[in-house]
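Next up is a structure, given as structure tokens.
Note that this complex is displayed minus one protein chain, with the remaining chains in position.
Chain nomenclature is as follows: A, B and C, assigned in order of appearance, with residue numbering initiated at 1 for each chain independently.
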Amino acid sequence: MKWKTEVSSSGENAVVRGEPLEKVMEMQFADAIWLVLKGEKPSNKESEIFNTVLSSSIDHGVGNPSTVSSRTVQSGGNGMNTSVAAGIMALGDSHGGAVEEAMKILQSEKSPENIVEDYLRRGERLPGLGHKVYSEEDPRAERILEKAEELGLAGRSVEKMLSIRRELARQKVELVLNVDGAIAAVMSDLNWSHQLGKGFFIIARTPGLVAHVHEETGEKPFRRQEGEYIDRE
Amino acid sequence: MKWKTEVSSSGENAVVRGEPLEKVMEMQFADAIWLVLKGEKPSNKESEIFNTVLSSSIDHGVGNPSTVSSRTVQSGGNGMNTSVAAGIMALGDSHGGAVEEAMKILQSEKSPENIVEDYLRRGERLPGLGHKVYSEEDPRAERILEKAEELGLAGRSVEKMLSIRRELARQKVELVLNVDGAIAAVMSDLNWSHQLGKGFFIIARTPGLVAHVHEETGEKPFRRQEGEYIDRE
Amino acid sequence: MKWKTEVSSSGENAVVRGEPLEKVMEMQFADAIWLVLKGEKPSNKESEIFNTVLSSSIDHGVGNPSTVSSRTVQSGGNGMNTSVAAGIMALGDSHGGAVEEAMKILQSEKSPENIVEDYLRRGERLPGLGHKVYSEEDPRAERILEKAEELGLAGRSVEKMLSIRRELARQKVELVLNVDGAIAAVMSDLNWSHQLGKGFFIIARTPGLVAHVHEETGEKPFRRQEGEYIDRE
Partner (left out) sequence: MKWKTEVSSSGENAVVRGEPLEKVMEMQFADAIWLVLKGEKPSNKESEIFNTVLSSSIDHGVGNPSTVSSRTVQSGGNGMNTSVAAGIMALGDSHGGAVEEAMKILQSEKSPENIVEDYLRRGERLPGLGHKVYSEEDPRAERILEKAEELGLAGRSVEKMLSIRRELARQKVELVLNVDGAIAAVMSDLNWSHQLGKGFFIIARTPGLVAHVHEETGEKPFRRQEGEYIDRE
């Protein structure tokens, strides 16, 4: 079986999405990411907001599941690749999944009213709304929306996300728009498929995981945690 | 057990390496990567060469082990996080390892002469030298060195890498400086620890793996490859 | 945070599910697996059929996604743990998933008639039925059912699986009961939760993956596969 791809080629005339690798080397890394994922180059404005979105998610403390996984696997006596991979594996449906889920509802045909009704009926939390710490506004979310507005990139998905928020306030409770919701809205207005929602979160967070694994490499191996055995009988 | 870190914090006053997250959001993604890994911001010149290094490694065809692993794991019926992780796992000692190995010898106290002697005695290939396709020069390696020179960032590691090449030519065979060798030399001159050599290759390649997994998601599941059973008797 | 578990403890009076580790050491491995997963010991008859089920899935050629993933990751220059893990990761919804899916429908309240209707309406294949090679009968499936009958362990799930097969024949097409269907039926009659369906397949296949990784360790590193770049334009 021969593998076929539209992504890139290797060897003498190597290309990425049709662009010669020599030219890709002249691109900003964020622009090259856009190219390899979407098959086209971003405009200057798209590049600016994309850098903001990626940088906003680069790392977020040591206690979340992906960081704990990466550092724990390193402490078992493993190298960089295995340890970073363990952190990325932790990024399942409950961890970094809100962006993808919010993109999915924003890109659906459903109205804000119906979306809110569906979630409330199922007793689930709406993705992109609510924050443990911020009750008035999430400054990172505000900054992303602000920048999208300034650059003229905010469109119907930003509008729809804000409508969902208002609709939830009307039907049940007022919640802050959080950074996941802002990213989901802006990325949807930039025509990114929700299928790549988890993908760009992985790209954004990988440098943070590398930093944590590097730090953990200087610690003693074999981190043992406290555990308690409960006899069922 | 409480985890401790100098990398970042989460919550209301979240920081990355002491820098408020709101300010990190204003940084180019490549600069934020530099910050999270090194604990300081790059200069404009450092930023420029770092973007080149990252973009140069973003993807390189479909047939290498990391891409095959990612796509194969996706075809078993898995999501983005698990599939990308499988590709990163493949980046072991034999895949993307030349940069780290070359950084290690460049950052050692050993002279080019002794380094070449050691490798020849052990019958091993020197990292960073030789290319399957290019016999005269590797254009990507040349471009990276050229840019490092233009920016005034080339230093003793670039010089040492070139000495190793000359020394190998003197002792045994003339080989081209390849892109791994150029990256290793430049990153060493930028004071990056060889312990992060594999790390930034992982960061650079993750977007390519995301693109391949996304493409594979559109293919039929369960890629079966041709195999042959050999009876030992 | 302290972890709590009913599975096992370590240290001086270590137990597995309440059983002292010294006594677990006197158990057959398959019985110890049953104990750790179900919290009780199997009867002799349960032990016999469980050994058959596990041994039947221990390995199955070199070309499937899990084996290819494990061997490819090893060829990137990785050790046993990382390489075996990559193979297990490939065991997603499309690979070894039929047992779990079949257990789910067998353990549901739905009638065979409704189950078949639902699958045909959605245009999906019924799990546990059909085989690429066998059109009359799958000898492994027959042997598992036969043994379950002999041991008096076949019950309503085996009956339901056979009813689903007859129902599909009535509504559309006659297909052979395959080994996944036989395992799913027998494990359901042994009161195993479908949530463990993928779990015991993983347990059964891990030794095969270890054998493949060991074999691959003797091969040249960096397996490159043939790939073709398709220019989209």
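The rule is simple: a contact is a pair of C-beta atoms (placed from the backbone, for glycine too) under 8 Å apart; a residue touches a chain by one contact, two chains touch by 3 or more.
Since the model is a prediction, treat every value here as computed from it, not as a measurement.
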Q | Touching residue (missing chain; options C:Ala32, C:Leu126, C:Ala154 or C:Leu175) | A | C:Ala32
Q: Can you work out which residue in A:Gly97, A:Pro112, A:Pro127 or A:Gly181 touches the chain that's missing from view?
A: A:Gly97
Q. Out of A:Ile33, A:Val62, A:Leu126 or A:Leu177, which is the one that touches the chain we can't see?
A. A:Val62
Q) Per the definition of touch given earlier, which of C:Gly18, C:Gly155 or C:Pro207 contacts the omitted chain? A) C:Pro207
Q.
Just to verify: which one of C:Val62, C:Met103 or C:Leu129 makes contact with the chain not shown?
A. C:Val62
Q) At which residues does chain B meet the chain that is not included here? A) 2-6, 8-9, 15, 17-18, 39, 78, 81-82, 89, 225-233
**Q.** Touch list for chain C against the chain that is not drawn
**A.** 1, 3-12, 14, 16, 21-22, 24-33, 36-37, 50-52, 54-56, 58-64, 67-68, 71, 79-82, 84-86, 88-92, 133-134, 139-140, 143-144, 195-196, 198-200, 202-204, 206-208, 210-215, 217, 223-226
Q) In the complete complex, which positions of chain A touch the hidden chain? A) 61-66, 68-69, 72-73, 75-78, 82, 85-86, 89-95, 97, 221-229
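Keep in mind that, in the parts below, only the chains that are shown with their structure count from here on.
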(Q) Edges wherever two chains touch, nodes for the chains themselves; is that graph a line, a ring, a star, complete, or other here? (A) complete
**Q.** Innermost chain, taking as reference the mean of every protein Cα atom displayed
**A.** A
Q: Measure off the straight-line distance from the CA centroid of chain A to the CA centroid of chain C, and report it in whole Å.
A: 33
Q: Would you kindly tell me how far, in whole Å, the mean C-alpha position of chain C lies from that of chain B?
A: 38
Q: Indicate the residues of chain B shared as contacts by at least two other chains.
A: 61-64, 68, 82, 85-86, 89-92, 223-226
